[in-house]
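Here the complex is missing one protein chain, while the rest keep their positions.
Read from first to last, the chains carry the letters A and B; within each, the first residue is number 1.
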Amino acid sequence: MSGQTILTVDGLTMRFGGIVAVQELSFAAERKKITALIGPNGAGKTTVFNCITGFYKPTGGAIRLSHDDGRQIALERLNDFRIAKQAKVARTFQNIRLFPGMTALENLMVAQHNALMLASGFTVLGLIGVPTYRDAEKRAIALATDWLKRINLLDRADDAAGNLAYGDQRRLEIARAMCTEPQLLCLDEPAAGLNARESAALSELLLSIRNELGTSILLIEHDMSVVMEISDHIVVMDHGVKIAQGTPKEVRDDPRVIAAYLGTDEEEAAAVMESGS
Amino acid sequence: MTATPHNATNASRTAGIPFLLKTAFINAAIALVLFSLMVGIRTEAGSDGQLTYWTRFGDLAWLVAAVFGGSIVIELLRQWIGPTGAEKLVPASVQSGVSFIGRYLAPALLIFTLLVPVIFYNQRYILDLAILVLTYVMLGWGLNVVVGLAGLLDLGYVAFYAVGAYSYGLLATSFGWSFWICLPLAGILAAFWGVLLGFPVLRLRGDYLAIVTLAFGEIIRLVIINWQSLTGGPNGVSGIPRPTFFGIPLDNSDDGLAAKLGIEYSPTHRIVFLFYLILALALLTNWVTIRLRRLPIGRAWEALREDEVACRALGINTTTTKLTAFATGAMFGGFAGAFFATRQGFISPESFTFQESALVLAIVVLGGMGSQLGVALAALTMIGGFELFRSLESYRMLVFGMAMVLIMIWRPRGIIGHRAPTVYLTKAQAISSDLVKEGHG
Partner (left out) sequence: MDYFAQQLINGLVLGSIYGLIAIGYTMVYGIVGMINFAHGDVFMIGGFIALITFLILISLGLTAIPVILLVVLLVSMAITALYGWTIERIAYRPLRHSFRLAPMLSAIGMSFVLTNYSQVAQGARVKPIPPVITGGYTLHESADGFVIQLSNIQIIVVITTIVLLAIFTWLVSRTRLGRDMRACEQDQTMAALLGVDVDRTISMTFVIGAALAAVAGLMYLLYYGLVDFFMGFVAGIKAFTAAVLGGIGSLPGAMLGGLAIGLIETFWSAYFSVEYKDVAAFSILIVVLIFMPTGLLGRPEVEKV
């Protein structure tokens, strides 16, 4: 395993009762790169995501995460919150899951829970109000403010997340995931429901996350303009198995990919072929 | 379908006299059937155990007539106010005004509360009532942590109140420990029970959690009733020592506080002391809760109420987060219980029924889940209102139940329908309760 690989999925299988959602899937994601997982609806992409982020326990296979300090973590052995806390894998959701009744700023503060918990001496010191906690809180607010600037929502910081426009909510969710300071950021259809301008802004945001912060990104996406523009590596799935992988250009020209998309959804197939040409 | 039209189509009809009468007639007919046997016939077991009955058709007629008249009045009111009657009774401007006034209302209320023993020094009844209200304010604030902030439905909160009361009662009567030692112990024991119950059941969701907490409340009560050697069973624990002023008794003896201060003894001293004691405990609860809300743990509670899955994706340990909320709420319940025991000097299982849990829950929900001021106002309204109807005797709970139904229909989200953010960059804006979730755990 080279030091360049952050995530290695090896023979991942997920069964629900008799249905095999993902079968013997293997792929790798490189550090500081954007890897896209694409495929027609029902290909099993979100299931893979849920296995990686601990919401499902895989039926078989291994998922290895290598931290930049060289630690190897077996994700399939960690469950729910520990994946985000210990393995530093953050994710967003296909249907946005913000805390709608809390402000944008509060959403970003909750994301820094574990760091702040430690700083508040597991609440005890924070309750007394020790200065070290106050400093930590200030730093947390600064980080949150920084992210609000990046996603262009600084002026909405004190508005309830549920009151933000759809596109803003999408970006806020990404910022929230980034506030956990992850090694790997998993995005489940971040461009869904965005208009062309918002999609472009999203691409820019993701590229800046990769280039400036060096965070590795794994994303599921249907919007081919986004995928083809920003991905370094693409893995194509259909019916639970990997059918192709490579650079955007390789994938675009792969007859198996075109067949898979043509077989299910003409529009998407057309999108695969047209984007970039 | 036309009997009690709550839907818009019926309500938007114009006030045609025939329609009005038809509605009233149907409602009266329904009332006649409903009340016919239950009110029209009165049964009673005679001295020989034989059941006899007699008729009360006069009462029945009165009731049915009242329903008939009431229907007309309600229908007229509905058409006069408009289809969304309940909403319109409290216009939006007033609703947002409440939170604005809230900034001044809370300090004003606090100052008034501090002065209550001065103003009403000679009115024992009012002082007693104020102590009772404050006890429920404290219970409400305690449960608010669990239900309002963390969004966990707890129907057995009274169990922790009972644990606190019996902890103090038993420790004080068996070992003679003082109130000030037992108070923290009562809180710790209640929190311990909270963790003990919470640990296995907090992964249950929604109504499953509700029934388990209810069952737990009943278990505690039944154990208290039946474990006679420890708890005295239905007879309860009596002779619980009164609290002392940090070791100085508040009695007529030479060691008493009055003698030491060189003032004339009065039994009111103790009442006033109890008043300030519960006020201090309640304010402590409030202070801790407000502080906790602004700490990561408090934010995690609220985030848990908003979206548990998202919390897990952010690396928050939802189990311990729930447990801390549960234990914190239980601890405050335990404190309140210890106070209750020392105030009454006597405790029995009768004080810890499901009705108490329901009452405290009603206070939290009516207050507007999560709002500290709202809970205080709701406790004042509910307990004060309950006292107002004391003269109604057996009708009191009937009126109380009706009030609960009406209040929920009137304001399902409670008095204070806003959430205040815990941190802000430029300006703290109140968040409408329509956005705030109420949890599903």
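Please note the rule applied: a residue touches a chain if its C-beta (ideal position, glycine included) is under 8 Å from a C-beta of that chain, and two chains touch if they have at least 3 such contacts.
Everything numeric in this text was worked out from a predicted model, so none of it was measured.
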| item | value |
| --- | --- |
| Contacting the left-out chain in the complete assembly, out of B:30, B:72, B:109 or B:290 | B:30 |
| Contact with the hidden chain (one of B:61, B:106, B:211 or B:248) | B:211 |
| Omitted-chain contact residue, chosen from B:64, B:139, B:153 or B:170 | B:153 |
| Absent chain, residues of chain B that touch it | 1, 3-4, 6-7, 30, 33-34, 36-39, 41-45, 49, 51, 53, 86, 147, 153, 200-201, 203-208, 210-212, 214-216, 218-219, 222-223, 225-226, 309, 354-355, 358, 361-362, 365-366, 369, 394-398, 400-405, 408-409, 412-413, 438, 440 |
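The rule is simple: only the chains that are shown with their structure count from here on.
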| item | value |
| --- | --- |
| Inter-chain centre distance, chain A versus chain B - centres from mean C-alpha coordinates, in Å | 44 |
| Residue ranges of chain B touching chain A (in the complex, touch as defined) | 288, 291-292, 295-297, 299-300, 302-303, 305-307, 309-318, 324, 419, 421-429, 431-433, 435-437 |
| Chain B contact footprint on chain A (complex, rising order) | 53-55, 80-86, 90-91, 93, 97-103, 105-106, 109-114, 116-117, 120, 122-123, 126-127, 137, 141, 145, 154, 157-160, 162-163, 176-177, 180 |
